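Note that one protein chain of the assembly has been removed; the remaining protein chains are unaltered in position.
Our next item is subunit A:
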Amino acid sequence: MIELKNIEKYYANKGVKSYILRHVTTSIKQGEFVSIMGPSGAGKSTLLNILGMLEEATYGEYHFMGEDVTAMNERKRIELYRNHIGFVFQAYHLIDEMTVAENIEAPLLYKKIPGAERKSRIADVLDRFNMVAKKDLFPNQLSGGQQQLVGIARALVAQPSIILADEPTGNLQSAQSEQIMDLFRKLNQEENITILQVTHSEKNAQFGNRILTIEDGVIKEDVSVSK
């Protein structure tokens, strides 16, 4: 599903290149649950951003579902956002002015899904996340864990093939953390959704089936998780 070949990212400052990522080459298959780990500043988030097409690599090749991302135009990229990629953020990034239900509805609007189906999908997701009672609340009326649930629900409702999560539990307590990770595992196993998460926590990484460790912009380790 994802092919990275020799990805490099650096910032040139007065002729001195400071590298964020070097020679990153890897591939991720449909249905994998990959955790990216590593110390702060290692380039985890940059890698995730490049995978999510939020940033461009300075050098290298990136194929997403067989298509060359570097040659992709904005229109095509937005198509991918609408249909294949779901984002989950550490700080949730719900839109403060929208209720829970509206936040979940937003991606469907961009996908131009008709009203009736939107309603049923939202109802479905809310039901699945046990949040029906909270659908008319605003984000600031929810706890962090609940907000992240909404964030995941929002990413999920568009039925993406891959979820990119940047430290999804970084702001949460361990109990809530576990709940989110469980959810990810379930989505991965039951619905075959590819999941890519950046995490600091060894424990969270164990929920997935593969761990990429990055240090100083280079992939140091690429191991499968033994169950």
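Following the convention adopted for this analysis, contacts are C-beta pairs under 8 Å (C-beta built on N, C-alpha and C of every residue); 3 or more make two chains touch, one makes a residue touch a chain; residues count from 1.
Keep in mind that, in the parts below, contacts and distances are computed from a predicted model.
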UniProt protein name of the chain not shown, from "Cytochrome d ubiquinol oxidase subunit II", "MacB-like core domain-containing protein", "ABC transporter ATP-binding protein" or "Nicotinate dehydrogenase large molybdopterin subunit": "MacB-like core domain-containing protein"
Option touching the unshown chain, where A:L54, A:M72, A:V132 or A:V225 are the choices: A:L54
Hidden-chain contact residue, picked from the options A:F33, A:Y62, A:F87 or A:F207: A:F87
Touching residue (missing chain; options A:G38, A:G60, A:P107 or A:G145): A:P107
In subunit A, positions touching the absent partner: 49, 52, 54-55, 74-75, 78-79, 81-83, 85, 87, 89, 91, 93-98, 102, 105-107, 109-111, 154, 158
